[in-house]
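A single protein chain has been removed from this complex, and every other one stays in its place.
This part shows chain A:
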């Protein structure tokens, strides 16, 4: 080591050292990615506003404003500049709002925003440092916190103009009553459910846009859908009388919404291609497992959080082989 010990601070030309690749797209900013997500969420947002009218507008306003407000507050507390410009708080708030039932009281969105931004993100050190998807942390917290306001019964309430909201959600109907559902409403989205999950086509449209823009890694949603389709197919073969086909499994519930917009969060999903497959297949399998065997009709929140927790491990196991083969062990 003695040869390296150079005198400190010798003036001279400065050498910039940075990891490759050295060709960077200057336009690839957090703000652009988050804007992409907002654009991709437009179809499902439109469907939810069409279906649930001012209930949807209210939830979305609470979620987006709540998350932005708490983000600003925590940034002020930490003495940081305002982080609202990167739009990540707006995305968290929108996804959180779209994952809530239309009937949720106002404080659900607000508490969800507080937990999503505060415990989901800021306590870990802010955007890019969090282990778990902030919106899903908020959703899981309010799910345990206010079971009455978010249970299966909360989705169907009489006394509102929109006829849809008196039906049970498709997954609840299938689980508790053994009813099947016609496929077309599931695809278009004219069914009851959490705000953003109803329309399968809307999710697909936004999701494909995200994948084409490379904002979302296509391997993750494909892995989720493949695993869910495989397990759903087996389930359908085992009990064909239920009339719940593979397409029902995919289009009913929040699977597509979760696959395209929640699981693809670049912070909390694996970086390596092989890791993305493992992560996607893991989520898909876990969702189907929870739908079949847990007390809840849907399992996207728990599945995403579980695989978020496994992401550092997956990344470590799937480090790609460097160009030219692995480094030979020294003798």
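Operating definition for what follows: a contact is a pair of C-beta atoms (placed from the backbone, for glycine too) under 8 Å apart; a residue touches a chain by one contact, two chains touch by 3 or more; residues count from 1.
Note that in this section contacts and distances are computed from a predicted model.
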Missing subunit (named according to UniProt) among the choices "Citrate lyase acyl carrier protein", "Sugar ABC transporter ATP-binding protein", "Sarcosine oxidase subunit beta" or "Electron transport complex subunit RsxE": "Electron transport complex subunit RsxE"
Sole contact to the chain not displayed, among A:85, A:147, A:240 or A:312: A:147
Residues in chain A touching the chain absent from view: 105, 107, 111, 119, 123, 141, 144-147, 149
